[in-house]
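Missing here: one protein chain of the complex. Every other protein chain is in place.
Coming up: chain A.
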Amino acid sequence: MLTLPAGLHSRLRERPPAPPRPAPPLPPPAPAPSSSPSPFAFAPRRLRLGLHHPLLEDGDIHRHLYLQGVLTSLAEVAERPKVSEFSCHISGCCQVFDTLEGYEHHYNTLHRNVCSFCKRSFPSGHLLDIHILEWHDSLFQIMAEKQNMYKCLVEGCAEKFKSSKDRKDHLVTVHLYPADFRFDRPKKVQSGPKHVSSPVKQGVGVPMDVSMETSEPFPVDPMEIGPSENMEIPHPAASPGLGVPEKRHYKSRIPSTICFGQGATRGFKGPRKKV
């Protein structure tokens, strides 16, 4: 038990802070000793410590254990309370759900960033904006002939290009995007063959359906095809020589016993005891 003088808590709450008491004056510097140099080397010095300084090690361990422990106590995802089946209330969407979380996710990914012109949905507002500009802005094509209008898809990159292909090349070479990035398909030139055509002619930013037999029709255009079997997907590029991955002491990663998904309600609970 550390004994402290009384009344400290209330002094802490005093506002504003009392003006600094005048400190006793410092002595004039002592005259240099005429005899042999002193073996005492102390000089006050503010310490600046780097990431791996031994003083920090115990605290780092505690941090690591926290990350492991907090996330270990999250519940397994499978046990979601089921409700009686209900369907999405957006007209034209017939998806059915038996958990609220499933519905929430569906709604947030499919019925949020939706183009009001063509009803396609996009993973983000950013991609939606680009889509509207390139597909539904009547001036766009005209202006594109004179200046670079195709914006880079990467947030924070201000580059613009004169064609969709140039933009794609930029995405691949500068931003290391996959060549078949699903949210960058050039706009179809012809107005709509009903059969499954070559993958290249997909609309920009259309969320791809995996081709599968499902009984639920979707609000998305039936021309969109699933990617898996008939797409060219380049193999992940072999990583060039990387050297040994750095072995840090306390890599805090979510341990594999965690499966995610408590959703937005999880608040800070500190290191929790296992239930």
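Note that in this section a contact is a pair of C-beta atoms (placed from the backbone, for glycine too) under 8 Å apart; a residue touches a chain by one contact, two chains touch by 3 or more; residues count from 1.
Just so we're on the same page, contacts and distances are computed from a predicted model.
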Hidden subunit of the complex - UniProt protein name among "Gamma-secretase subunit APH-1", "Translation initiation factor eIF2B subunit delta", "Aldolase" or "TMCO6 protein": "TMCO6 protein"
Selected from A:38, A:91, A:116 or A:147 as touching the chain missing from the view: A:38
Residues belonging to chain A that touch the chain removed from view: 1-5, 8-9, 11-14, 17-18, 20-21, 23-27, 30, 34-36, 38-51, 54-56, 58-59, 61-63, 66-67, 77-78, 95, 101-102, 104-106, 108-110, 112-113, 121, 123-127, 154-157, 174-178, 181-183, 207-214, 218, 220, 226-228, 233, 236-237, 239, 242-243, 245-246, 248, 251-257, 259-271
